[in-house]
Every structure is written in structure tokens, then in C-alpha cells.
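Comments concern the structure below.
One protein chain is absent from this view; the other protein chains keep their places.
For chain A:
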Amino acid sequence: MSGLAMPKPDDATMRRRDEIVADMRIIVPGEGVVDAANSMRAFESDGLTAYRQLPLVVVLPQTVAQVSRVLKYCNDRNIRIVPRGSGTSLSGGALPLEDAVLLVMSRFNRILAIDFPNRVVVAQPGVTNLGITTAVEQEGFYYAPDPSSQIACSIGGNVAENSGGVHCLKYGLTANNVLGIEMVLMNGEVMRLGGSHLDAEGYDLLGVMTGSEGLLGVVTEVTVRILKKPETARALLIGFPTSEQGGQCVADIIGAGIIPGGMEMMDRPAIHAAEDFVHAGYPLDVEALLIVELDGPSVEVDHLITAVEAIAIRNGSTTCRISQSEQERLSFWAGRKAAFPAVGRISPDYYCMDGTIPRKELPRVLAGMRELSEKYGLGVANVFHAGDGNLHPLILYDANVPGELDKAESFGADILRLCVKVGGVLTGEHGVGVEKRDLMPEMFNQIDLDQQMRVKCAFDPNHLLNPGKVFPQLRRCAELGRMHISGGKLPFPDIPRF
């Protein structure tokens, strides 16, 4: 593990491990408690595999009452908890702590209700993202957010991370598709936010829970809206001699009032890696490759295909193919969807970054990345959710070369600093976790971070739930609550008043 400081294990908890394990077995009888090191090994890391840590004990509850009792037990005894869904986080959000109970929600795996007239599904949090679509597709419905891990990632984890996917420009993120949750606070209180109706009666706690990375509460039930599948989808595969032209084409498509179902860009290294791997028929003489997918009734799709083609030609595209069959559409996507493993073939290891930038800054950011690539002596390939400016640079490195992981991480941090500098953000969809935790001050000052931590204090005043994630430095809630009053005189005596 490189230089990541995690909260110091609590000695008292470590000493009481046997007692805690025994008590967990009382709360969650049967197979639900795992404490042998070799069995816990499966849980020692998530999708950010550079970091590993065995937890104190793994607990797999099956009922909301068990979750509530585990949390209350730990809250009363000052024991830390790390919640985990399917463990596909790319930012280390589910990285265990040595002195923390790892609360694994995978046994909450049932769909509880499907309501077609109101178009909602109620699911337990361990149901996979794809599992929701599978449950409703026979009636022609689907659940829109589609993170690339959708076959494995859980809907509860999607809520924790506010997961996106390639279709979120048109169909929204998890936050826009979840209507309600049931959750348990660290003190064991069970509460419901939202339901199959819209919006909140008070503060938008559902909004703040979504993307809170398991620091505020444990989700035990999720209500999502489902959509009718579009009648048809077709895609264009467009190549450009420069990334500037590709970027301008994206801007012009949106400027024409068209919001495609998906709009993805790849740079030259990513195009070559993908083509070598899956032979999708990608042009190899272009600097930027754009996939634009349009969905809806076929009359609409045909109308928009013509419009997008004209925009592409106007922007100097050197190739522009239009899918003529479902098979061809899928072949356009095959290379993009295989981009990560394709890069995995040309490099022993790769490190996937996740910044978002204002789209017009793409050429500047790509140029900056090329400079950094030379500086660090590491290659980089880029895939880009072009519609929403979410950039996934893949840094190529070899973990077996001493120091190269550290170098890759420094390179990644520099890329994210660049994203922030041009008006973007540290993470578009992968979350802060432990990975980008120490970069938070690049985006937020101490007052901003303190106010976020105060929200945490309202939910979990003892910082027991998933500590060491998101915030670079934990401050005690009592200290955060203090007010520093500068005296009762108005510093702007000339402010207009009546």
C-alpha cells in the first residue's frame, strides 16, 4: 500500500475482537458471520485493488432488524463499521479497516415489488443493477443508469456512489432515478426517505444520501423508477483528425438541440488498443473516435441520424459509419466496452481515473496529459463520456516495477488537479473513497469541507460509519459545532437598508 494514512485502529476494539465476533453471531445467527482470515480474504479489497486490508470481522445480515442491531451494538461500543455492497467501487469506498466490522449487504438480494402502472420497482440493496432490468424487461421496461459494472454492482452501492453510466446525459444518474430508500442510521434508527411518490416533504435527505459513499447510513431498501425501453437504437461511428474537431462536433450536436442516448469518445491510444483486441473495425488513422447513439421511435432516430451525420461532416470527420443493423450497432460499441480490458492487454496494469471537465477544455486537458505522460514516463489512453465531460484516463504502468504504482498515482493526481484547474471536478462517477480523499482540498477549502463534515455529524456524530473515506482529515463534531463570533457590529455599514 502506498502512503495512504487510515484511521489508527482502536486498541480497545482490537482487544475485544472475540467478544464482538461472538455477539455478532448472536445478532446474525447461521452463516452470517465470517471471522477466519482465509475466508475474509475475499473481502479485503474492492475494485481499487491496490489497497487491501482484512477487516475485524465480516457480517452478512439478512434482515433490517439485524442491520439495525449490528449498528446500534457498534454505536454503543464505539466500534467502526464499513458497509459494502458488491465491492465494485473503483475508489476504495468499501476498503475494510482493521478494527471495523465489514457489513456486507449481499444477502439482501430480493426484488420486493414491481408496480408497472406506476412504473416503480422496490428492491433490496444487494440486488444487482442489471437484476432490476432483468426483472422487468419481459414487459419492455428497464432501469436506466448503467454503470459498466452493472452485471455485478448492487443497487444499494449505486445509491451510495450515485452511479452513472454511458446513458446518463439523457436519462440521469442514480440520484435522478431513485424515488425512495429505507436506511438505518449508525444509532440503529430505521427510517424511510421518499417512496413511490416524488420529492421530499422536508429537506432532501435522499439527495444527500445518494453519493454519500456509505458515510451517512446503511441502505436497506431502494425504490427506483423504471422506463419503457426505446423502440429502437442506432449509432454513428465518427472519426476525426483532431480531438478539437471531435469536441466541436459534440458541442454542435448539443447545440442543435439533440441529446443522444449515448455519446462516447476515445483517443488514439484507446482506439488502437480496442481495435487490436476486438477488431471492431475502428479507423486507425484518426485522433478521436466518436460513438453517437440515438434511441427512440425509428422515425425519430432516422431523422436525428441524418442531422448528426451532417454535423459530423461539417466538422471535418474523415470517417462516418451509420449502423444498419442491431449487430452493427453492437459492433461499434464492442471496442468501447472492451476498452479497459484492451488496455489491460497492452500494459501489465492500468489505473483508471475519473475527472469531469467542461467539454470545451478537452483539447487543453489532453495536451496537458501528454506532457504529464512524458514527465512521468507512463503511457495514457483516454475514454471519455463526451456528452457530460466525464473523462476516464487509463494510466499504463507495471506494479512489479518498484515505484511505478506511486508514479502512476502521482500522475493520476496531477491529471485530477488539471481537471479542477480548468473548471472541472475530481470525480464524475467513481466517488472519492480513499483514492481521491487527499485531493479534496484541491476543490474545497476548509470551510466547505467543515460544512460537509457537519452533515456527517447530524447522521453519525462519532464518525463510526466508514471513517477514513472522503474526508482528508476528520474533525470532532463538538469542535465543528463551535461558532467563532467576530463581534456584533456590521462590517458593511454602507449596505443599503430600509
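Simple rule for what comes next: a residue touches a chain if its C-beta (ideal position, glycine included) is under 8 Å from a C-beta of that chain, and two chains touch if they have at least 3 such contacts; residues count from 1.
Everything that follows uses one rule, which is that contacts and distances are computed from a predicted model.
Asker: Out of "2-hydroxy-acid oxidase", "Electron transfer flavoprotein subunit alpha", "Carbohydrate ABC transporter permease" or "2-hydroxyglutaryl-CoA dehydratase, D-component", flag the one the UniProt entry gives for the chain missing from this complex.
Answerer: Of the names offered in "2-hydroxy-acid oxidase", "Electron transfer flavoprotein subunit alpha", "Carbohydrate ABC transporter permease" or "2-hydroxyglutaryl-CoA dehydratase, D-component", the absent chain's UniProt record gives "2-hydroxy-acid oxidase".
Asker: Which of these, A:276, A:388 or A:438, touches the one chain of the complex that we don't see?
Answerer: That would be A:388, which touches the missing chain.
Asker: Can you say which of A:24, A:169 or A:352 touches the chain missing from this structure?
Answerer: A:169
Asker: For the chain that's not shown, point to the residue among A:29, A:297 or A:348 touching it.
Answerer: A:297
Asker: For the chain that's not shown, point to the residue among A:185, A:280, A:322 or A:434 touching it.
Answerer: Reading the full complex, the residue touching the unseen chain is A:185.
Asker: With the missing chain put back, which residues of chain A would touch it? List them for me.
Answerer: Here the touching residues of chain A are 115-119, 140, 161-162, 164, 168-169, 172-173, 175-176, 185, 189-193, 195-205, 207-208, 210-212, 216, 225, 228-231, 251-252, 254-255, 257-259, 296-297, 299-300, 303-304, 356-360, 385, 388-390, 423-432, 436, 440, 443-444, 447-452, 454-459, 470, 481, 483, 485-492, 495-498.
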